[in-house]
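What follows is a set of notes on a single structure, which appears directly below.
What you see is the complex with one protein chain gone and the rest in place.
Up next, chain A:
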């Protein structure tokens, strides 16, 4: 029972971290930096120096079948450890190593009981709102191009 609870806590924690990472990955580096500038950053060290490389992007045959290799994408990554012990990871498409570093720092802060509230309200929440607004704008533009084709039946009217 207790261990089940532990597992659930861990997966809840992971889900929250993944959600934060997704917001940050979709945000521009300058916007993240701007937001991080409004809070006091904790002491930390680099566990993995920021670097960039490749990942092979996979699709599925027919969209839902066996995987195949579509082509590569550039990815940056970094890892940091706060002096309080939390370890954060940053992975993001592109060659912006600084962005990966910031994501890693945010991921570490999200796991800290003291810092998670502040980073959520001052960094993640506004970036999330901007991301959602951007998606809604695109969805509204796309929706305006929805088309209703109708077929003409021969001999009618």
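Heads up, the rule we're going with is that contacts are C-beta pairs under 8 Å (C-beta built on N, C-alpha and C of every residue); 3 or more make two chains touch, one makes a residue touch a chain; residues count from 1.
Criterion: contacts and distances are computed from a predicted model.
**Student:** Determine which name in "Peptide ABC transporter", "Carbon-phosphorus lyase complex subunit PhnI", "3-methyl-2-oxobutanoate dehydrogenase (2-methylpropanoyl-transferring)" or "Copper-binding protein MbnP-like domain-containing protein" the UniProt entry assigns to the undisplayed chain of the complex.
**Tutor:** Answer from the UniProt record of the missing subunit chain: "Carbon-phosphorus lyase complex subunit PhnI".
**Student:** Among A:33, A:55 or A:125, which one touches the chain that has been omitted from the display?
**Tutor:** Of all options in A:33, A:55 or A:125, contact with the hidden chain holds for A:55.
**Student:** Applying the definition given at the start, please give the residues of chain A touching the unseen chain.
**Tutor:** The list for chain A reads 14, 17-18, 21-22, 25-26, 48, 52-75, 77, 79, 89, 91-95, 135-151.
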